[in-house]
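Below is one structure, written out as C-alpha cells, with a few remarks after it.
Every protein chain but one is kept in place in this view of the complex.
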Amino acid sequence: MFFASDNSGPVHPKVLQALTEANSGYAMGYGADSQMDALRDTLRALFEAPEAAVHLVATGTAANALALATLTQPYQTVFCSDVAHIHEDECNAPEFYSGGAKLTLVPCGDKMTPQALRTAIAGEETRGVHGPQRGPVAISQVTERGSVYSLDELQALTTVAKEFDLPVHLDGARFANAMVALDCTPAEMSWKAGVDAVSFGGTKNGCMGVEAVIFFDPKHAWEFELRRKRGAHLFSKNRYLAAQMLGYLKDGLWLENAAKANANSAYLAEGLRKAGAEFLHRPDANMIFASLPRAAHQRAFAAGASYHLWDGPLEGPEDEMVGARFVCDWSISTTQIDQFLALL
Amino acid sequence: MFFASDNSGPVHPKVLQALTEANSGYAMGYGADSQMDALRDTLRALFEAPEAAVHLVATGTAANALALATLTQPYQTVFCSDVAHIHEDECNAPEFYSGGAKLTLVPCGDKMTPQALRTAIAGEETRGVHGPQRGPVAISQVTERGSVYSLDELQALTTVAKEFDLPVHLDGARFANAMVALDCTPAEMSWKAGVDAVSFGGTKNGCMGVEAVIFFDPKHAWEFELRRKRGAHLFSKNRYLAAQMLGYLKDGLWLENAAKANANSAYLAEGLRKAGAEFLHRPDANMIFASLPRAAHQRAFAAGASYHLWDGPLEGPEDEMVGARFVCDWSISTTQIDQFLALL
Amino acid sequence: MFFASDNSGPVHPKVLQALTEANSGYAMGYGADSQMDALRDTLRALFEAPEAAVHLVATGTAANALALATLTQPYQTVFCSDVAHIHEDECNAPEFYSGGAKLTLVPCGDKMTPQALRTAIAGEETRGVHGPQRGPVAISQVTERGSVYSLDELQALTTVAKEFDLPVHLDGARFANAMVALDCTPAEMSWKAGVDAVSFGGTKNGCMGVEAVIFFDPKHAWEFELRRKRGAHLFSKNRYLAAQMLGYLKDGLWLENAAKANANSAYLAEGLRKAGAEFLHRPDANMIFASLPRAAHQRAFAAGASYHLWDGPLEGPEDEMVGARFVCDWSISTTQIDQFLALL
Partner (left out) sequence: MFFASDNSGPVHPKVLQALTEANSGYAMGYGADSQMDALRDTLRALFEAPEAAVHLVATGTAANALALATLTQPYQTVFCSDVAHIHEDECNAPEFYSGGAKLTLVPCGDKMTPQALRTAIAGEETRGVHGPQRGPVAISQVTERGSVYSLDELQALTTVAKEFDLPVHLDGARFANAMVALDCTPAEMSWKAGVDAVSFGGTKNGCMGVEAVIFFDPKHAWEFELRRKRGAHLFSKNRYLAAQMLGYLKDGLWLENAAKANANSAYLAEGLRKAGAEFLHRPDANMIFASLPRAAHQRAFAAGASYHLWDGPLEGPEDEMVGARFVCDWSISTTQIDQFLALL
C-alpha cells in the first residue's frame, strides 16, 4: 500500500538486468562509451529527431535545472505554473544553475492556460532594463497535480511562447505516463507540439536514477555538456546511466510500465470514488489528488498505508475531508490497491 | 590492457549484488531509507566518529564542490595544489558551487609542502577588503600524480591550516588506495590528522557511482543537505546509492579492492622499470606516471592498450621519451599487465 | 512640470556645496577618510544606535541587494510585496547578489498585511529540503505605491517575522519622506519597530547618488564590506559619497527637503482631486497614483509635462480614465504644479 511516490518502488528487473549486462569489461568514461552511442541512436529514432542532442543525468532536478540554464540568461525570467516542480520542489536549483534568473509564476494552480501565460509574459514587458527579461516557458507534462495537457493544449501554450520568440522546456519526469494517457508519439508530445527541450524521465517509471535531456536543436549540445560538467553531473561511469535507459526503452518496457501505472491509478481512483472521495480533478495519468474523511486516512495509516496528506493533518475531526496525493508506480499491484480500498 | 582510468573498469560483482538485494519493496525517497541509516552507522563506526554528518552523492566532483562550498564564503579563496582535480578537472565546479570563490594555487606540481602552503596563505594577507579572504585548504589523497601523503605530511599541512584557523578538506576519491598504502585507519587519515571534511570515494574502487561526504563536525549537516538539493544531487531513490556503498564496505571489500589495485600497480611499475621507464616519482598507490620511448607507446596502442599520454603526442621521433599515466583499478589482472609489458 | 521621478530633479545646492568643500587636499581611499568617520557618527547619533554598522553605496539597488545578500542564504527565499522594487525594478539583482535565492511574493498589491505575510511564510514550511528555506522579510517604506506604513503597521509586520525568527530589511529609498509623514524619529521607524537593516536613501531626496546601509547589529559589518567590494560598489574616492550625505543630513536639510516634497505632493493631489482624479489610495508621502481622463493626459503631455502613465497608453478614447504616477521631489515648485493643474 505504497502510494507515496513513484520513486518509492523498486527498479524494474529488466532495468537491473541491463545494468548487469553492461557490467563487463572496460569502457571509456564520461559518455564515450558504446552504450551511450546506442542510447543516443535509440532516443533520436524514438523522437524522430536524427540531429537531436541527447544527454544523461541522474536526477530530474538536474535535468530541469541544466536544461533551463542552457536556455536562460541570468537577467531573464522563466514562465511556469505556480505549482511547478521547478518552483516548489527544487530548492532554488533553477535560480542557482541559471546564475540568478527569476521564475515568473503563472497563476493556475495546475495546468497553465494560454491566456494566463500570455498575460504573464506580456506583464514582463514594460520595464525595459529595470525588470527581468523574458525567458523560456517551462511546462510540466504530467503536471504536478496529475493532469495531462492534450496535444492541442500543449500546442496552444507553445504558440504563445513562439509569439514572444521564447523557447519551451518540457519537464517530462512522467513523460511516459503522459504519452500513454494521450496515446501519441514522443515527437507529437514534444517538437511537433512546439517544444524545444525535454527532460525525459526514467527514474519514476522503473529506472534507478537516470533522466535524458534532449534538445531538438543540437546547437545547445556543447554548452549543455559544459554546464553539466560544471554542475558535477557528468558521470565517469556513464555507461551505467546509458544502460539503465537502454533497458528502459527496450521492447517498449517504458510504455508497458507507464500503462500499468496509469491503469492501476485509474483502478484506485475508481475505488476511491466509490468510497466517497472527492477529486481535485479527473486524474489523467498515475497521480491522484482526492479528499477522504479523516477517519479513513487514520485507518489507512494505522494499517501501514503510505501516501502524502495534502491539506491537513492526520489528527482532527474524524468526518472532516482531508486531501491526499496517491501515486501509483509500475510496481503497484491490484492486490495492494484492493487491500487499501478495503480499509476505507 | 586498460590503464586509462580506475573509472573504466566494471562494478565489482558484490556491489552489483548489493544493488540487487536492495531492489525489493518500497522505500521512502531522498535519504529516508533504511539502507542510508545502516550506511551512516557503518561509516561513523569506521571513522570512529559517532557524530559525523554523512551524505551521499554520485560523482566525485559533486562531493568536492559541495563539501568545499559548505566551508567557503564566496569572497574567499581555497588553497590547493596547482595540479588539484578541483582546479584542473572540474570545469569551474568549485567556483560555481561556492558562488564565485577563487582557488589559490600552491605551486608544487604534486604534493603540497607545508612551506609552500604557508607562503600561499600568508600571501593572501595584506590586501584587506581588496583581495579574497582566506578559505579552506584542500588536499588530495591519493594526489593527482599518484603520491600519497604520509600521516606526518598530512598533519604538517593541517597544522599550517590551523595556524590560520582554516578548515581542511580531503579529496579522497582514492581514499582506500591511500589508506592501504599507509596501512592506517580511516580516522588516522582524516580527523586525527586534522581533516574537517572528507570526500570518501567509492566510484573509482568498484562502485557504480557513489561518494560519501563526511563532516566530522555535524553542524554542517543541514546546510550541506540544502546545498546538495539545490545542486540537484539529492537522489530520489537514494537507497541505491546507500546500497552500493554498503556493499562496498561490507567484509572489507573496499580495502581488498584497493590492495589489489595497489599491488597490480606496483607490479606494473616494476615491469615498466625493467623496460627502461623513467618515473615522475615512486608511485605510491594505484597510479603511475612514467616515460617510455615513443616507439613503445606506439606498439602498445597498436595492440589495443588504453592509457593517457601525458606530455607529448603519439606521433614523433621514435626514441623520444614520452610520459604517460597508467592507472590500475581493482579489476586489472596480472595477465593483462604481463601482456602489456610484453609489448614494450 | 516634471513629475516622472524624484531622481529627475537636480542635486540640492547645499549637497553640491558639501562636495565642493570636501574637494581639497588628500584623503585615504576606500572609506578610510575623515568624512566617513564624521558621517558614521552622525548616522549613529540620528538612529540612536551607537554600535550600528554604517556603509555607503551609490545606488538604491546596490543598497537593497547587498543588504539582503548579507541576510540571506542562497537556498532561502525573501518575503516581499508583489510590487516590491526588489522584485519588479532591480533586474534580478537580489537573486544575483544572494547567489540565487528566491523572492516569495506576498499578494497585496501595495502594503503587506500581517495576515498575508504570515500565510506566505507559513506556506514555505512543509517541504523540508525540497523547497527554499525561509529568509528575510523585506519591507518598503514609502511603498512602491506611495503608501506609508504606520509605526503600528510596521511593528505588526516585524512581529510576524520575529515569530519565525527572520530578519527584517527596510527599503528606505524614501526614508525621509516616510519619517516626515509619520512625524517620528529614525529609531522609531527602524530598530524600535523591529527592523534589522535599513537602506537609507539620499539620492531621491536631493543627493547626487548615495545611500547608506545600516545594520543595527554590527556583526554584519565585515561581511557587508566584503560583499560590497566583491560587488564593485566600494568607492575609491569614498569621501565624495560621505560628503554628499553629510551635506544632506546637516541642519536637517534631509527633513526639510522631504517635507517640501510631501507638501507639494499633497498640494498636487488636492488639485488633482478637484480636477476629478480618482486615487488608487490616499497618497501618504510624495508619490501619487491617480486616474484622469485620457484627454487630460494628452493635454498635459502636449504641454511638456513629464510623468508615467500607469495602466494604459496615451492614445485611445478621450474620456477613458487612465492611471498615472506623479512624484514630487524637493525641487518642484508650486508654480509648476499650478501650471500643470491649469492644463487639466
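Going in written order, the chains are labelled A, B and C, and every chain counts its residues from 1.
Quick note on the criterion: a contact is a pair of C-beta atoms (placed from the backbone, for glycine too) under 8 Å apart; a residue touches a chain by one contact, two chains touch by 3 or more.
Everything numeric here is computed off the predicted structure, so don't read it as measured data.
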{"item": "Omitted chain - touching chains that are shown", "value": "A, B, C"}
{"item": "Contacting the left-out chain in the complete assembly, out of C:Tyr75, C:Phe96 or C:Phe340", "value": "C:Phe96"}
{"item": "Of C:Asn23, C:Gln115, C:Thr185 or C:Thr334, the residue in touch with the unshown chain", "value": "C:Asn23"}
{"item": "Which of C:Pro218, C:Gly231 or C:Gly271 contacts the chain that the document leaves out", "value": "C:Gly231"}
{"item": "Omitted-chain contact residue, chosen from A:Tyr26, A:Tyr75 or A:Tyr307", "value": "A:Tyr75"}
{"item": "Residue among B:Gly9, B:Pro74, B:Gly194 or B:Gly247 that touches the chain left out of view", "value": "B:Pro74"}
{"item": "Missing-chain contacts mapped onto chain A", "value": "30, 73-75, 99-100, 129-130, 133, 223, 225-227, 229-230, 234"}
{"item": "For chain B, the residues touching the chain missing from this view", "value": "74-75, 77, 88-92, 95-96, 98-103, 105, 127, 129-133"}
{"item": "Touch list for chain C against the chain that is not drawn", "value": "2, 4-5, 7-11, 13, 16, 19-20, 23-29, 57-62, 65-66, 90-93, 96-97, 203-204, 208-209, 226, 229-237, 240, 306"}
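By our rule, only the chains that are shown with their structure count from here on.
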{"item": "Inter-centroid spacing, chain B versus chain A (mean Cα positions, whole Å)", "value": "33"}
{"item": "Chain B-chain C separation of Cα centroids, rounded to whole Å", "value": "50"}
{"item": "Gap in Å, rounded to a whole number, between the CA centres of chain C and chain A", "value": "42"}
{"item": "Junction residues of chain A - those touching two or more other chains", "value": "90-92, 96"}
